[in-house]
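Okay, so here's the structure we're looking at.
For this view, one protein chain was removed and the others were kept in their places.
Order of writing sets the chain letters: A and B. Residues in each chain are counted from 1.
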Amino acid sequence: MNSRRRRTVAGLALPLLAVGLVACSGAGGGGSKSGGKSINVLMVNNPQMVDLQKLTADNFTKQSGIKVNFTVLPENDLRDKASQEFSSQAGQYDVATLSNFEIPFYSKNGWLAPLDSQVSADASFDQADILKPMTESLTGADGKLYGEPFYGESSFLMYRKDVFAAKGLTMPAKPTWQQVADLAAKLDGAQPGMKGICLRGQPGWGEVLAPLTTVVNTFGGTWFDKDWTAQVTGQGFTDATNFYVNLVKAHGEAGASQAGFTECLNNLEQSKVAMWYDATSAAGSLDGAGSPVAGKIGYAPAPVVKTANSGWLYTWAWGVEKASKNVDGAWKFVSWASSKQYEELVGAKLGWSRVPAGKRTSTYSNADYLKSAAAFAKPTLSAIQNANPTDPGVQPRPTPGIQFVDIPEFTDFGTQASQFISSAIAGKLSVSSALSKSQDLAQAAAKKYKGK
Amino acid sequence: MTASATVAPSRTTTTRKRKSSGVRASSLSAGLASWLIGIIFFIPVAWMVLTSFHSESDAGTNPPKFGAPLTLDGYREFFGSGTGQSPWPALINSATASVVSTLLVLGLSIPAAYALSIKPVRKWTDVMFFFLSTKLLPPVAGLLPLYLFAQNAGLLDNIWLLVVLYTSMNLPIAVWMMRSFLVEIPPAILEAAAIDGAGLINIMRKIIAPIALPGIAATALICFIFSWNEMLFARVLTGVLAETGPVFLTSFVTSQGLFLAKVCAAATAVSLPVLIAGFAAQDKLVQGLSLGAVK
Partner (left out) sequence: MTTTAATSVNAPTSEVRIRHSQKGQWKRRAPLLPALIFLIIVTQLPFVATLVISFMRWNALDPNNKGFAGIDNYRTVFTDPTLRSSVITTVVLTVTVVLVSLAIGFAVALLLNQSFIGRGIVRTMMIAPFLIVPVAAALLFKHGIYNPTYGLLNGSITSLWDLFGAKNPPQPDWIGSHPKIMVEVELIWQWTPFMMLILLAGLQSRDGEIMEAALVDGANPWQMFRNITLPHMRQYLELGGLLGSIFIVQNFDSVFTITSGGLGTANLPYTIYQTFFSAHDYGLASAQGVVVVAGSIVIATFALRVVSSLFVEEEAGR
């Protein structure tokens, strides 16, 4: 017994000792900070950012001597972390990926460093080349510029041209949602296990609510009218949600209530769906090297009902924290990551389909880029240019934003509402009760804006 | 053991060899059932490890490709081939937080357990319950003040803050465990030593330590596991410098693209220290979790 006891103690001690040794050796090495010439970057884990991470050390750090420490998080975690960091101005990070949702009210709260002086001093950056809707959506209420886009996107409809051809169907040049629903019904089962369309159903204001809100806009609905009265139970919103939920239930992907961008991308690549309405940035993966459906995908504008366009506008952009002690280093990094040269670097090193596009006019006249993005470059550019954040629907809005309501409260009530809608897609809740719950939340959240 | 014996222990020494064929049949079926349940519980782990050796596109297929060619790509990604981001700083942080907090817990809990068992203070049961009651409070409720404190004290993104928090997180359980081990030491031995004139330190070192050593090891193992696994404090209170293994692990999850093989590789790698420690010291684990019930 005694010897056995000793053996198990030893067995326990060994791994502990091993990690202990690692800890000691690490404590010595980890303590050395590279002379203060470093910046901390908080960013979302999207493929474009992972590419950036890969290219930073050998290019940016080599040229500038600035070491970059990254924290990479999935989208929801990133939003929590970023708002915590910026609201408390904790100064842990110099730069973060923020979107055109956060930047307007972050800047209003004085959490971001304006970039105007850096931009005007840096002619090679060429701010005029940045697509206009992008610059506008990253400008604060005070007219100063608070962010630089890393990549931008709108939304459009992607479909399998070969499946359409096999079924003798054609995609209209400007499809309406009703046409898309009819097509989805006909495409169901076009191949074994194939469903008509993939639409997001995953909870999260940036998940299911993004495509849904564009559908709401074009059905004539809105979250709020001009006076901040919630309209979630209004006719347009109700029609749109019923349409969306019924479409995805009847002809949508398996597991719709948990499906987000990744799941839909996978579904389309694995021939589990014939159409997909989502971000234009998906095209790069679908038509990229190694995709089983490369060359088979057609692109149509976002389907409409009552409006002329309904694509969203979204950009992951770099924001510099006000409390940063190294704004110059931060700008060097931002201007490198958002530059034309960086796009060329990605094109040369990793392939042109992986370029973080959708932000610069020049990208769309670059012959190399157009060669690999021939199928989707034009639809993407026109989708972005047609997006109008200040007037996305049929009625005037109290605040800009296409697929979101640009107030900080939206993250919370939007997320909760998205959970109700996700439950409706899963069939656990009726659309009308999901919407009436969401209406109450929206009403309560906008109370403080009313009458202002 | 004494407890609730209902059968009179008078006729114990008779017939030792009662291995009838019925018993054998029942232990055969017990063996089969055990194997079945064991395999069911092990499938997710096996699937995780198998997927970690698959390529990203083989991992995301339906039906699953069990026999897909094996590759180390997932582990290469984990060790930074894709991102240039090494996992070592995060793993070292986890190791620091777990090992140091475990040592601190032992340093604090052993004397405390001594004062609760061998030479107990008055109302020691109340003290025991106080320790346990701190475990019943939801840590998330204290998170905001801790965050604000850390920010103002400049302790955000500092691994030593996690060391302190993990120590407090594990201290109550450790005190309970250590006490149950110390209480096993026969008072007679201690009294004899005291009469022989041995000082407290000597008694600690010469008598208590050897007897309590397996218990200390068991306690250390449990504390190590819980600290290594902790995620809530780590994700809120750390950033680039003090990031721990579990937080690093989530960085492979993306909302745009395939990541299953990478995440499985990362999950396997991050769980490995705990798996090794746990497998190597299964008996300690049993002993520790039952608060020393088994010798």
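What to note about this one:
Note that contacts are C-beta pairs under 8 Å (C-beta built on N, C-alpha and C of every residue); 3 or more make two chains touch, one makes a residue touch a chain.
Since we're looking at a predicted model, the values are computed, not measured.
Touch with the chain that is not drawn comes from one residue among A:L157, A:I425 or A:A446, which is A:I425.
Looking at B:I92, B:I159, B:A212 or B:I225, the residue that reaches the missing chain in the full complex is B:I225.
Within the full complex, the residue among A:N217, A:S291, A:T415 or A:Q443 touching the omitted chain is A:T415. The hidden chain makes contact, of the residues B:P87, B:P214, B:G239 or B:G278, with B:G278. Not every partner is drawn; the one left out touches chain B at residues 1-12, 14-16, 18, 26-28, 30-31, 33-35, 37-39, 41-45, 47-48, 51, 59-64, 108-109, 111-112, 114-117, 119-122, 124-125, 127-146, 148-149, 164-165, 167-168, 171-172, 175-176, 179-180, 183-184, 187, 225, 228-229, 231-232, 236, 245-246, 249-250, 253, 259-260, 263-264, 266-268, 270-271, 274-275, 278-279, 282, 285-287, 289-294. In the full complex, chain A contacts the hidden chain through residues 76, 79-80, 83-84, 87-88, 105, 109, 192-193, 201, 203-204, 253-259, 263, 266-267, 270, 272, 408-409, 411-412, 415-416, 418-419, 422-423, 425-428, 448.
Please note the rule applied: only the chains that are shown with their structure count from here on.
Inter-chain centre distance (chain A to chain B, centres taken as mean C-alpha positions): 38 Å. Interface residues of chain A facing chain B in the complex, by the touch rule stated above, are 4-5, 8-9, 11-16, 18-20, 22-23, 26-27, 30, 40, 42, 45-47, 50, 53-54, 56-57, 69-75, 77, 81, 84-85, 88, 90, 92-93, 207, 260-262, 265-266, 270, 281-282, 285, 290. Interface residues of chain B facing chain A in the complex, by the touch rule stated above, are 57, 60-62, 82-85, 88-89, 91-93, 95-96, 98-100, 102, 147-148, 151, 156-157, 213-214, 217, 220-221, 224, 235-236, 239-241, 243, 250-259, 273, 276-277, 280-284.
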